[in-house]
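The complex appears here without one of its protein chains, the remainder shown in place.
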Amino acid sequence: MEALLDIVSGVLLAAGSFFIIFGAHGLVRLPDMFARMHGAGVTDTLGAGLFIAGLMIQGGFTLVTAKLFLILVFFFFASPTSSYALANAALSQGEKPWTWNSEDSNGDKDGTSSKT
Amino acid sequence: MMFAAATAALCVAMLLALLRACLGPTVYDRVLAVNSFGTKTVLMIAVLGFLAGRPDFMDIALLYALINFVGTIAVLKFFRYGDMARPGGRPAAKGGD
Partner (left out) sequence: MHAISLGLTLFATWLLLSGVYTPLFIFLGVLSCAIVVVIALRMEVIDRESHPVHLSMSLPGYWLWLGKEIVLANIDVTKRILSPGQAINPSVFRVKAGQDDELGKVIYANSITLTPGTVTIDIDDDDLVIHALSETSRDDLESGEMDRRVTALGDGA
C-alpha cells in the first residue's frame, strides 16, 4: 500500500513538473504578453494542481493535506483574478494583442519578442 | 529522491520565468513572469517542507500565496494609476461615508 501510494504521488509530481516546466517554456517562447498568459495559465492550473495532489497523497490524512488543499483552492480563485487584472491593465495602456497579420504594423515590439 | 527531482524541475521552471522577467520587453511581461515565479515559489516552499520533513512549511507556503496575489495586484495598480491612493475600478460607487 505504502509503495503504491508512493508510486501514485511520484507520477502526479512528475506530471505536475512536466506541465510547470512547459508552462514556463511557453512563457519564454510565445510571441506576446497576451499569448504568454496562456502559458502561465498552464503552470497555474494543471501544473500546480497535479503537483499539490502529489504532495497531498504524501501528506496523508493530516493538517498538512488540509493546508495544501487550501493553497490549491486559493490558486484557483486568485489566478484568474490576477490574470484579468494584468490583461485589463495592459489593454488599457494600449498594448495590442499580437496576431499573424499585425506582424508588419508593430514590428518594433515583435523585433524583440518573436525570436523563436 | 522524488522530492529532490521535483525541486530540480521547479528550479528549471523558475529559471525560465526569470529569463522572461529579465527579457521583458514590456512591464506587463515582467509582472506576469514575476507572478508565475511566485506561484512556483509557493510550490517550492511546499515541496521543501516535505524534503526537510518539516510540515510547518505549509503555513509559510500559504502565506506566500496570499502575498504573491496581493503583491501582483498592488504592482498593477501602481503602474496603472501612478499612485496607490486612488480608488481603482469604477468611480467611487460605495465610497464616501
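A and B label the chains in the order they appear, each numbered from 1.
One rule holds for everything that comes next: contacts are C-beta pairs under 8 Å (C-beta built on N, C-alpha and C of every residue); 3 or more make two chains touch, one makes a residue touch a chain.
The structure presented is a predicted model; accordingly, all values stated were derived computationally and were not measured.
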**OP:** Pick out the residues on subunit A that sit against the missing chain.
**Re:** 19, 22-23, 25-26, 29-32, 34-35, 37-39, 41-42, 45-46, 63, 66-67, 70, 76, 79-81, 83-84, 87-88, 91, 97-100, 116
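The rule we apply is simple: only the chains that are shown with their structure count from here on.
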Subject >> Chain centre separation (subunit A, subunit B; CA means) in Å >> reply: 12
Subject >> Touching residues on subunit A, where the partner in the complex is subunit B >> reply: 6, 9-10, 13-14, 16-18, 20-21, 23-25, 27-28, 33, 36-37, 40, 43-44, 48, 51-52, 54-55, 58-59, 62-64, 67-68, 70-71, 74-75, 78-79, 81-82, 85-86, 89-90, 92-93, 95, 109, 112-113
Original post:
Which positions of subunit B touch subunit A when the two form their complex?
Top reply: 2-3, 5-6, 9-10, 12-14, 16-17, 19-20, 23-26, 28-29, 31-33, 35-36, 39-40, 42-43, 46-47, 49-50, 55, 58-59, 61-62, 65-66, 69, 72-73, 76, 79-80
